[in-house]
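With one protein chain removed, the remaining protein chains of the complex are shown where they sit.
Which chain is which? They are A, B and C, in the order written, and residues in each are numbered from 1.
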Amino acid sequence: MSLTSAIKGVIPISPTPFFADGRVDMDSMARLTDHFGASGVDGITILGQLGEAPKLEFQEARAIVELVAKRFTQPIVVGVSAPGFAAMRALAREAMELGASGVMIGPPNTLRTDDQIVGYYRQAAEAIGPDVPFVLQDYPLTFSVVMTPNVIKRIVGENENCVVLKHEDWPGLDKITALRGFEKDGAMRHIAILVGNGGLFLDFEMERGADGANTGYAFPEMLVDVVKLSAAGKRDAAHDLFDAHLPYLRYEQQQGPLGLAVRKWVYMRRGLIACDAQRKPGASLNAAAKGEVEYLLSRIARTDSRAVLKAA
Amino acid sequence: MSLTSAIKGVIPISPTPFFADGRVDMDSMARLTDHFGASGVDGITILGQLGEAPKLEFQEARAIVELVAKRFTQPIVVGVSAPGFAAMRALAREAMELGASGVMIGPPNTLRTDDQIVGYYRQAAEAIGPDVPFVLQDYPLTFSVVMTPNVIKRIVGENENCVVLKHEDWPGLDKITALRGFEKDGAMRHIAILVGNGGLFLDFEMERGADGANTGYAFPEMLVDVVKLSAAGKRDAAHDLFDAHLPYLRYEQQQGPLGLAVRKWVYMRRGLIACDAQRKPGASLNAAAKGEVEYLLSRIARTDSRAVLKAA
Amino acid sequence: MSLTSAIKGVIPISPTPFFADGRVDMDSMARLTDHFGASGVDGITILGQLGEAPKLEFQEARAIVELVAKRFTQPIVVGVSAPGFAAMRALAREAMELGASGVMIGPPNTLRTDDQIVGYYRQAAEAIGPDVPFVLQDYPLTFSVVMTPNVIKRIVGENENCVVLKHEDWPGLDKITALRGFEKDGAMRHIAILVGNGGLFLDFEMERGADGANTGYAFPEMLVDVVKLSAAGKRDAAHDLFDAHLPYLRYEQQQGPLGLAVRKWVYMRRGLIACDAQRKPGASLNAAAKGEVEYLLSRIARTDSRAVLKAA
Partner (left out) sequence: MSLTSAIKGVIPISPTPFFADGRVDMDSMARLTDHFGASGVDGITILGQLGEAPKLEFQEARAIVELVAKRFTQPIVVGVSAPGFAAMRALAREAMELGASGVMIGPPNTLRTDDQIVGYYRQAAEAIGPDVPFVLQDYPLTFSVVMTPNVIKRIVGENENCVVLKHEDWPGLDKITALRGFEKDGAMRHIAILVGNGGLFLDFEMERGADGANTGYAFPEMLVDVVKLSAAGKRDAAHDLFDAHLPYLRYEQQQGPLGLAVRKWVYMRRGLIACDAQRKPGASLNAAAKGEVEYLLSRIARTDSRAVLKAA
């Protein structure tokens, strides 16, 4: 099952569960994977930035791909961003052999000019091989690499294995409009556009032409519903659900290790992972933050029972 | 009337109205100033980033200060960030003579180390003179300058005229907690903390110890109410009002000229300024964005009539 | 006398002399200007980064242009880089009226994509007006803005008043080759290429097709000779002179205020300016550095008597 540009819906970015002592918690990884599978999602992305991939050794990364591939029946995307093409190629080939459907590649934060960006993806696409479909990650806030719609068009044009854009530019609504315009004009073939950035603009991104979400919100079930409602043209209902979650979603969307700390703590409180620890360097929630998250979830829970937490 | 660390409440950041041909629209500036005065705010900041200050000539900036000083009866803060201390001093002295209560200073985006930041503010404080109170602007997302709580403590300790922190770090809740902790321990004298960043975390920032808001949301009336409700301990009511505005507030909080384009368009639709143009280089809203904003405001208007727009 | 793409030779970047208390020293400015005039140079650039332009008030900048215009008979280029187009336009128009031949414009350090850079220069060229010739400054090390040869070609193509490239990319030899290649192919009209970066690669830049130098080395006489020798095809002689100066030239080429401190101290020791102070924030030489500079100059003086300093 290969990742194609026909993908639609929600592909959550999975965190990687660790024990307090830093070891990977494979039982929690299994439980989390199964939960995603039961949540109506359309795929899963593992070993992304959010999954603390740069902190893993190769063998650990390999073991996680193997575990997920054994129990998840929909497309699996594996983050293979790496400081060099040799390591990228090694992980990509290994992942595909283990059953992945495609890989995700973010740019190194040293790229500046249009040609540097296009050239990088040309070499990356060559490194992983033309038979490995890839997700182009466009996340200027984290990577400091700014891709214009035209640069994305060039990357898509040059590399047939570029099939999905993980869109997390901010602001970014007009970028979706521009890319869909290229498609309409026949200037660019169709690619799937799945949005990231914590889902902060998911409501309008869907209306601008996105195919779904590819992000790490701690309630993927909400993303699934919003994407479906939006695709069904139920605008008000989509916004009502989205807006109910937004105060917490915004809180989760704090940059860096703190945002991940919020998510992991909620996943733990949802019973999906055993421990909210991040591998070093990381962050954890203090009492004030935990209180704020609980308050926010209690407010969502007034209309969405999925946000009800068990007693701590 | 001098700006002091006792300031509390809401000090909106005013945009600068221009005509379509780029001239400053002084009538709109007057109307906007009067509206702020009638909105229950506790001061006003003019000539900030949001006010497109770097695009103004000295005489234009001077004229704006003069106009506002004549019709606004509460503290006026003037942005004087400049590439050199000579220009900063000139504008600061001029502004104070015209009736300003203090100035705001953001860091140049070349500063990196703690000592560089502390040294810069030492020289800036000396340049404007010890009799000119200043607001320290901490906005890493825009300036790429990261100030730890300890660096802020050093700046406050060295410069008696540093009386307010415009706090717009993101994430930033724990920074407020850390600074208030310094005060409790007697390690730092009290300064006012007013939050920026479009108000995106105003609800919890107030609970962590902020004194109010110093930001450019297009409905300052909402900020005034949330700050009052929060100060009065009415937690749920504060969040209810804040959450009703959040979907639009988030939309307004898009970085760069687009966020300002949203605000100016809404100010125009509210009848407060004649034209939503930005001086070049700038951005303006396309039809899709206007529709999105109208939709968002119509949803706020269900519970807050201040968001009702007149027919276009 | 308008700056055109036919300019050749050496256009030194002049420092701005200050007294120890920070006031501009107009007598030294006059002396320095006259010295440049007598050194066989082909023009002068004032109010660049090296000239501490961002630290000057408008009236100070104006007065310097006026003074130089009265006593210098060759083309005068005035740096007008500014955070906004209004200030840029004001200084450019004023400078031209006072007798300048053209202006120099560096990019703001927030530009990233090719289109942003091209768009910025389109707006800048429009702001100063089509009758004002300008020097495009390409200095990635300081501005963090990377312009490919293709971007320069687009800027030249769009703006007829772009007549000179101040080339200070590093590495940059192949960039000169690429631009001259565009000219040969008819893809780009001719522009003058004058090199900066302290002259660190002047020897080979001339051989690659540069027309001369536009930089701040404290012995412009050497630059003049190297450019002439190189233009006359006297390769070994050009390198011999250049290499004799290189150990000191490299020392002067230290980034930031220190490099300028070296230059100003040498200008002072040469009797051309009264004081080596920089306006704040700045740097000055300590005893160890002064000893190093004296040692380096004494070594040049073995073959080039112009480097002999008077007793301190």
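FYI, a contact is a pair of C-beta atoms (placed from the backbone, for glycine too) under 8 Å apart; a residue touches a chain by one contact, two chains touch by 3 or more.
All values derive from a computational prediction rather than experimental measurement.
K.L.:
So which of the visible chains would the left-out chain be touching?
P.N.:
Even though it is not drawn, that chain still touches A, B, C.
K.L.:
In the whole complex, not just what's shown, which of A:F36, A:Y120, A:F201 or A:Y217 touches the removed chain?
P.N.:
The one listed residue touching the chain not shown is A:Y120.
K.L.:
Thinking of the whole complex, not just what is shown, which of C:A6, C:A38, C:A288 or C:A311 touches the missing chain?
P.N.:
From the options C:A6, C:A38, C:A288 or C:A311, the contact with the absent chain belongs to C:A288.
K.L.:
Consider the whole complex, including the chain that is not shown, and state which of A:E60, A:D115, A:E183 or A:D240 touches that chain.
P.N.:
From the options A:E60, A:D115, A:E183 or A:D240, the contact with the absent chain belongs to A:E60.
K.L.:
May I ask you to list the residues on chain A that touch the chain which is not drawn?
P.N.:
Touching the missing chain: residues 52, 54-58, 60, 83-87, 90, 109-110, 119-120, 123, 127, 279-281.
K.L.:
Which positions on chain B touch the chain that was left off?
P.N.:
112-116, 146-148, 150-151
K.L.:
Tell me, which residues in chain C touch the chain that this view leaves out?
P.N.:
Residue positions of chain C that touch the missing chain: 170-171, 173-174, 177, 200-201, 203-204, 207-208, 239, 242-243, 246-247, 250-251, 254-256, 258-259, 286, 288-289, 292, 295, 299.
Going forward, only the chains that are shown with their structure count from here on.
K.L.:
To bring chain A onto chain B by a C-alpha fit, how many degrees must it turn, rounded to the nearest 5?
P.N.:
Rounded to the nearest 5 degrees, it is 180.
K.L.:
Roughly how many whole angstrom separate the Cα centroids of chain A and chain C?
P.N.:
One centre to the other, that is 48 Å.
K.L.:
When the C-alpha atoms of chain A and chain B are each averaged to a single point, how far apart are the two points in Å?
P.N.:
33
K.L.:
Which residues of chain C are in contact with two or more other chains?
P.N.:
There are none in chain C.
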